[in-house]
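Working notes, beginning with the structure itself.
Missing here: one protein chain of the complex. Every other protein chain is in place.
For chain A:
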Amino acid sequence: MTTEATTTTPRDADGNTVLARIVTVLRELPDAGLEDAEIGRDTLFHDELELESIDLVTLSGTLREIYGDRVNLALFIADLELDEIIALTVGQLADHVTASLRATAAEG
């Protein structure tokens, strides 16, 4: 798997589409109370959305339902240090999802 083969960008791997999708998923997250929250690229999961780690588990499951096994939030977060998790932004997650989709598109 190399990164130079990303000349074609499938529609669902477009960064803004992914960001918008994640914002929608967050607003609809059960028990999180984010229906009316302002969410953008720079929004912090921990300090601004006040998401508990168990909400990230739910988010991970929802992203897998949408994107399939190409997107694995558990592995992404498992590689982060605790302070990196606390400083995680919505934009960083969107970038990770976009990169994962592009990587698998390049493979095929």
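Throughout what follows, a residue touches a chain if its C-beta (ideal position, glycine included) is under 8 Å from a C-beta of that chain, and two chains touch if they have at least 3 such contacts; residues count from 1.
The rule is short, and it goes like this: contacts and distances are computed from a predicted model.
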For the complex's missing chain, which UniProt name, "ABC transporter substrate-binding protein", "Multiple sugar transport system permease protein", "Quinol oxidase subunit 1" or "Alpha/beta hydrolase"? "Alpha/beta hydrolase"
Chain A, residues in touch with the chain not shown (by the definition above): 30-31, 46-47, 50, 52-54, 56-58, 60-61, 69, 72, 74-75, 77-78, 82, 85-86
